[in-house]
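Apart from one protein chain that is not included, each protein chain of the complex appears where it belongs.
To keep things simple, chains are lettered A and B as they appear, and every chain counts its residues starting from 1.
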Amino acid sequence: MLATLFSLSAALPASVSTDNSWINFDVTSLLQNFWPATFDGLTFGAIYALIALGYTLVYGVLNLINFAHSEVFIMGCYGVVFTLTSLGFGPNAPNLSIWAIIFNLILAMLVGMVFSVVTAFVVERVAYRPLRRRGASRLAFLITALGASFSIQYLIFLVRGSNAEPAVTMFIPTPIFQVFGAIIDSQQLTIVIAAIVMMVATDQYIRRTRVGRGIRAVAQDPDTATLMGVNKDRIIVTTFVIGGILAGAAALFYVMKVPSGVIYNGGFVLGIKAFAAAVLGGIGNVRGALLGGLLIGVIGNYGQLLLGDSQWTDVVAFIVLVLVLLIRPSGLLGQTLGRSRA
Amino acid sequence: MSEQTPVRTTRAVQLTESREALGGRKQFLGGWRRRWNRMARWQQWLFLIIVLAAVYYLPVANPWLITTEPGNDFPIACFQMAVYALVAVGLNVVVGFAGLLDLGYIAFFAIGSYTAAFFTSPDSSLIHIPYLWTLPLALGIAMLFGVALGLPTLRLRGDYLAIVTLGFGEIIRILATIIPAARGQVGFKEVGHPPGTASDGQPIFSVSNGVPWYWLAVTVIIVILLLVGNLERSRVGRAWIAIREDEDAAEIMGVPTFKFKLWAFAIGAGVGGLSGALFAGQVGFVNNQKFDVATSMLFVAAVVLGGSGNKVGAILGGAIVAYIPLRFTAIADYKYLIFGIILIVLMIFRPQGLVAAKAHLLTYSRLALDKVSEFRAARVASEQEKAAAAEAAKGVPNE
Partner (left out) sequence: MSEPRDEKRERVPVENDPNLGAVPESVPNEGPADADLTDIGPDPTPEADTDVPDEAELAEVLAEAGIDEEVAEAAASEREIAVEVGEKIIEVKAVTVKFGGLTALDDVTFHINRGEILGLIGPNGAGKTTAFNAMTGVYKPTSGDVLLEGKSIKGKKQHRITRAGLARTFQNIRLFGEMTALENVVVGLDARHKTSVPGALVRSPRHYREEKSAVERGIALLEFVGIAESANTLSRHLPYGSQRRLEIARALATDPKVLCLDEPAAGFNPAEKDQLMDLIRTIRADGYTVLLIEHDMRLVMGVCDRIVVLEFGKKIADGSPAEVRADQRVISAYLGEPDDDAA
């Protein structure tokens, strides 16, 4: 299959860039960098998947998209950056022993998680709970979530200004092995493995534990679950908190991957991509979030190579989202945690 | 539903209930609405003409206290308020009437602006047409984008639409940056303007003179208001409100909900495009820096603040959202934070917004009012008759 693609590229002329052109396709670039882009995409995909889980869990329980989840994530990023900066990390990676690096990373991740969890908790308390109490319309929830999202964004803006945080590099990725001629480095491996471990843990938590059973019960039928003695409010807070923990972990990996990418409105586009991932896999479906995240990461990278600008990843992810909604709105793996759409 | 009081449904009970419903609803500016409904037609017209004259006169009068000077030129500030008001009128169709949350309204605004730029700026290689023609063109193109975005999402639940439009708002800005033909930050200079030259040889519609632009914008608002009002008082407006209130019930009552949602979305998008084209004309320059998604949030805030589902509220909300950062320049940097918090607070404590008014949904609402008062008069008469009869029949041991 790859061979046919290559022969296709030989037949295509190199793209000509003119001033008034609309879109250029650079097939050669895509084919030359296919495997590195795939593995890099999987790394990003793992991050998207962790954020997507936050959307999926809240959607499963509340049947609402938590618009403020992108801010939960970006607050985690700030937590990670603050910790690492105060530990003395800077644009150049310090020469530390492997155990020191691991210790610092775990510390940064924990702080990131605390930031995210606190944000998620506050969002639930301020923007969701009061409305739930008075049985507001669905539109009202969306609007308060939107308000919360922008309030947090511009609070950060007021405190930290409009520039991105200075870059923090944790360690220099070292090549580990090669697949199809593409180098897999320690960073990619760390992120993908850690993300998958966390997702499996979440999946098992929801399937095996008492709280997880409560979450599933509320997802299926909130009223009956309440009658059966499940504390709905507590379950909802729990899902926000789990989403926050995963977003905090995603924040660490994101800072690792994009050291200078922490900016007040940076969560927004990532949020859209993570949501696209959740829908692609089947919103409300924990395993679907992983699949969707990896796919969005890889497809976005291909789009970037094909179209020539890193911002195309966002456009491609968005187009994928619209196509999924058009063709298979329940996603690849279907919706399991929540009820199907009314 | 909520009022599950098994009351005996005699007419008397119903009557008091309906009196309460008509008059007892707590609302800011609510008294105005009642007074307005009681006015005769000619009084309403007179009132409207006076208000309109004041609105047209506003930038010329440049009243003390209200003026945004010296920080911002007042006529241009008025124009910006008018543009926001127009945006709010359009978004109100989507959010307020049909109950669909469109978070990427800035995208349609951007599409309108770029339409005006592509067809009038000397920087564009496309064919050039007179500026005024770009207004309907921007409306049409934005509507097409609206349909393209609505088709996949409007069949699904409302929050999908919200996040897809949110993404769309950002995507349009990104596309303006990375597509070479859209010229990114370089942008398009000398976007066209309506014809006409003043006595000093300068064009009437110049970049520095906000007054004619403001008058143009207000005139466009009036036309759009009339058209939207026509839709509101027809089966279209009723279908929208029914969808907003209970989409499943509306479908079961025979409303083709998807079709009407798509219409609402497309009409909203069209008005957004129209306001974008107006804006581009006045500013005279279009590039990718002006279409921040955060502005979409301001648009939503305008509709919610004014009172979603009512046109007067939308205009007021739009004007306020544009006015506050221009007037109080010290807090202009905080506007997103302020309006973000206002959204939360309003939704929790006053979801109906500043002007809580019900949409008018019948063309012959006066006929309906008359008929009902006839019923009431007839009932009062028959009750009196009965009372008299009962008086006469006193002593009869029945009942």
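Assume a residue touches a chain if its C-beta (ideal position, glycine included) is under 8 Å from a C-beta of that chain, and two chains touch if they have at least 3 such contacts.
Computed from a prediction, not measured in an experiment: that's the story for all the values here.
Under the touch definition stated at the start, the shown chains contacted by the missing one in the entire complex are B.
The residue from B:A85, B:L135, B:V218 or B:A250 that touches the chain not shown here is B:A250. Checked against the full complex, the one of B:W215, B:W263 or B:Y334 touching the unshown chain is B:W263.
Touching the omitted chain from chain B are residues 1-15, 17-18, 20-22, 227, 230-231, 233-236, 238-239, 241-242, 244-246, 248-257, 263, 309, 358-359, 361-365, 367-369, 371-372, 374-379, 381-383, 386, 389-390, 393, 396, 398-399.
Throughout what follows, only the chains that are shown with their structure count from here on.
Chain A and chain B have Cα centroids lying 35 Å from one another.
On the side of chain A, the complex with chain B involves touching residues 17-23, 64-65, 67, 126-127, 130-131, 134, 136-140, 142-144, 146-151, 153-155, 157-158, 265, 268-269, 272, 275-276, 279, 307, 309, 311-312, 314-315, 318, 321-323, 325-326, 329, 341-342. Put simply, chain B touches chain A in their complex at residues 95, 99, 101, 103, 125, 149, 151-153, 155-160, 162-164, 166-168, 170-171, 174-175, 177-181, 244, 248, 293-294, 297, 300-301, 304, 333-334, 336-337, 339-344, 347-348, 351.
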